[in-house]
Every structure is written in structure tokens, then in C-alpha cells.
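With one protein chain removed, the remaining protein chains of the complex are shown where they sit.
A and B label the chains in the order they appear, each numbered from 1.
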Amino acid sequence: MTSTTEILRETAARLLASGAVEMVIGFRQGTIPMMNEPCFVRKPAEAGLLVWDSHCGINLANYVTDRKEKKIGIVAKGCDSRNLVTHILENKIRREQLVVIGVPCRGMADKRKIAMKCPGEILRVHETETAITAEGEGFTRTFEKADVLQHNCSLCTHRNPVIHDELAGEPVEEQQGVDRYADVRAVEAMSPEQRWKYFEDLLAPCIRCYACRNACPLCYCPTCFVDESRPQWVGKGQDPVDVRTFHFLRAYHCAGRCTDCGACERACPVGINMRLFTKKLEKDCLELFGWEAGLSLEVRPALDHYRPNDPNDFIR
Amino acid sequence: MGIEPGRLQFSWISSAESTKFVTVAAQVTEAVRALGPNTRFIKPLAEVA
Partner (left out) sequence: MRMLLIDRRAWQEGLKRAAGQYGLIGPVKEKEFHSFRPLKPGEMPDLAFQNSRLSPKHVVYPQTEPMFAYTLDEAREDRHLLKEVRREIPPRAVVGIRPCDAKAFVLVRLNFDTPDVQDPYWLRAYEATTFIGLGCNAPCSSCFCTTAGCGPFHEEGLDLLLADLGEAFAAKVLTPKGEAFARTAGWTAEAPAGAQSAFQERARAAEGRITSFVQTDHLKSIPVNDLYNAPFWEEVSFSCINCGTCTYSCPTCWCFDIQDETRGKSGVRLRLWDSCMYPLFTLHGSGHNPRGTKLHRVRQRFMHKLKYFVEKYDRGIQCVGCGRCVRLCPVNIDIRRVCNMMNGFAVSGEACAIP
């Protein structure tokens, strides 16, 4: 069987050699376990750098924003491809600029979940199609991949790329009957007081490093509202009100656009699940407008399009 | 977000509906006053000695 990595290398080399693309954006082997680094290759000979495994969770759509190359090859799993669609709809890149090398995805591993299940520091990790093995000093642990997926991946219903020009492997079966919003419903059921407290605890470790914002392909504003200084909308310190303002406003800016790729949560150095906010908006968009972001180049996004029957019973 | 219900309200009022504007403004004012002072999204500030 040919591995995804081999197909990606072969595809990248072919596209670069024929001049079909100027660069290919993908992943190279990371320097620590369970981390790969986004990279680009410009020469066919460099295509051997590319890898694919369960540690390619970073959303590569983030790397094509406003790029000027005429042709870019980009490796895209399901969520990346949905963000490419959103990028195209929002004029951050043109479809003609992209050669999408789709990767049917079985989900990405949650490195923190794996680390927490191991008794010591993980020094080596290897995987098969369905299992991940972590080794450290004096221990070896093998996990079913399904048990250690990123939370968003375990709920994913769009694992196959929605647009692609090449496909690195056979399409995978989509997960059926997934309850995507159990966590959001639990928060919705809280009283306002409980919810205030819950978010206070959730956000308490935040250090305002903005990794969540910057890992997100949607956050491409030339100047983010938290960086505006004339006027300054939000304080830049650690006051909980400012921290909360940042997180809520960031989430609102993603309404109707978020694909729940999990980049924000994955990037967070202090383990905050800020996906709860974006998922609430995602749920509302689905329930109120029947809208899921990034599925089609033909349909205008929910918040960009007026329909006479849009629900409006919150207005009196 | 944990804001008390009633503190956030939406209304659609045409520029021709001046009486509706007055009625809604009065209702909102009354409803918010009944909730008392807002305690959320308020930052403490160091006092000058």
C-alpha cells in the first residue's frame, strides 16, 4: 500500500517539475514528538521533506492568505479545504491560484490527551492506521486512534476535502450520527450567573499570547481590534474583563465562518477550550440558517446573504 | 456570555416610527433600571491615594 506521505511527495514533485505550481505548502517532520511543522517546497528535489501523519493538525489555509504566487499547491484535509473555500469566498485567495492536494483525513491526535495518559515524558511516537504508540523511558503505551483524537476531530462530519484537484488516497467514510453540540447545550442550560463563573474559570489561565487568534485562518484582519490603539477598544493587560472581551469578540468575528478545525484550541499553550464559544455560534448558524461554513463555493455565507424568511423573533 | 437576560434587547424601528421608538426606549430603560447597576464587564481601577 502506498502511504499518504509517499503520494504527497510524488504529487508535489510532479506538480513542481511540470511547473503547475510554484510552491507546495505542506508539513515536514517536527523536531519533537507529535509536532509537525508547516513548510513550503519550491523544488521537486525537496518534495521528500513532506510528511503526513496524525500530527498535522495545523490548518494550512492560514498560510495562503493574500499570497501573490500565481499557482500554489496546498495540502488540505477536510477542515483545511473548508477554510480554503471560505478564503476564496472572502477574496483572500483566488481559486485559480490554488492546486488543492486533498487528504482524506481520519482525524488528528490530541497530543495533550496522549501525554496525560502516559506516565512520563514521551520520547517517540509511531502509528498505524488505527493505533498510536507512545514510548518513553520505561514505558510503551498503545492507544486506539479513535480514543486520542482531538475533540473536534472526534466530532467531525467532513473528513474528506470539499474541494481538491488531486487526492492523496481514497475518500474515507464520514462519521454518522455524531452529536456535535453536547458541550454547548450543557453551557446553554446554565443560569447566567453559572455561565459567567464558568467562563471566568475557563479563561483564567489565558496569557493573551493570541495563539488562538493567529492559528485561525479566519483571523486575517490587517489590524485586530485588540491591537487598535486609536481608539483603543480593549485593555491589553490581564484584567479578566479584557481577557473575556478579547475571547468573545474574537469568537463573534468567526460566526458563520468557523469550521471547527480546532486550530485555536490546539495552539493554546495553557489548554483553554475556546472552541466552546465558536461552536455555540456554529450551532446557532446551523439551527437558524441551516448553514455550515466552507462547504460550497456556490452559496453565499449566512451572514452575507439576506433571505426574507431569516428568523428574527429576537427582535421586538 | 452570562449577561443577565433583559440587559440586551433588540428592536427594529423604522425612521417613521417615532412613537414606537419612544415606547421601546422607555420600556428598555425601565427594564434595565429594574435589574440594578451592571456588575459585569466593569473593571476595577487603582485609586489615587
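Keep this in mind: a contact is a pair of C-beta atoms (placed from the backbone, for glycine too) under 8 Å apart; a residue touches a chain by one contact, two chains touch by 3 or more.
Note that this is a predicted model, so its numbers are computed, not measured.
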Chain not shown: contacting residue from A:Lys70, A:Lys236 or A:Arg300: A:Lys236
Residue, one of A:Ala20, A:Met35, A:Ala131 or A:Leu249, that touches the chain absent here: A:Met35
Given A:Ala45, A:Ala186, A:Cys209 or A:Ile315, the one touching the chain that is not displayed: A:Cys209
Which of A:Pro171, A:Pro269 or A:Pro311 contacts the chain that the document leaves out: A:Pro269
Where the unshown chain meets subunit A, residue by residue: 30-32, 35-40, 58, 62-63, 112, 116, 121, 123, 205, 207-211, 213-215, 223, 227, 229, 235-239, 266-267, 269-271
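What we mean here is this: only the chains that are shown with their structure count from here on.
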Whole-Å gap between the CA centroids of subunit A and subunit B: 37
Contacting residues of subunit B [partner subunit A, same complex]: 1-5, 9-12, 24, 40-44
For the subunit A and subunit B complex, residues of the former touching the latter: 192-199, 235, 239, 241-242, 244-245, 248, 312, 314-316
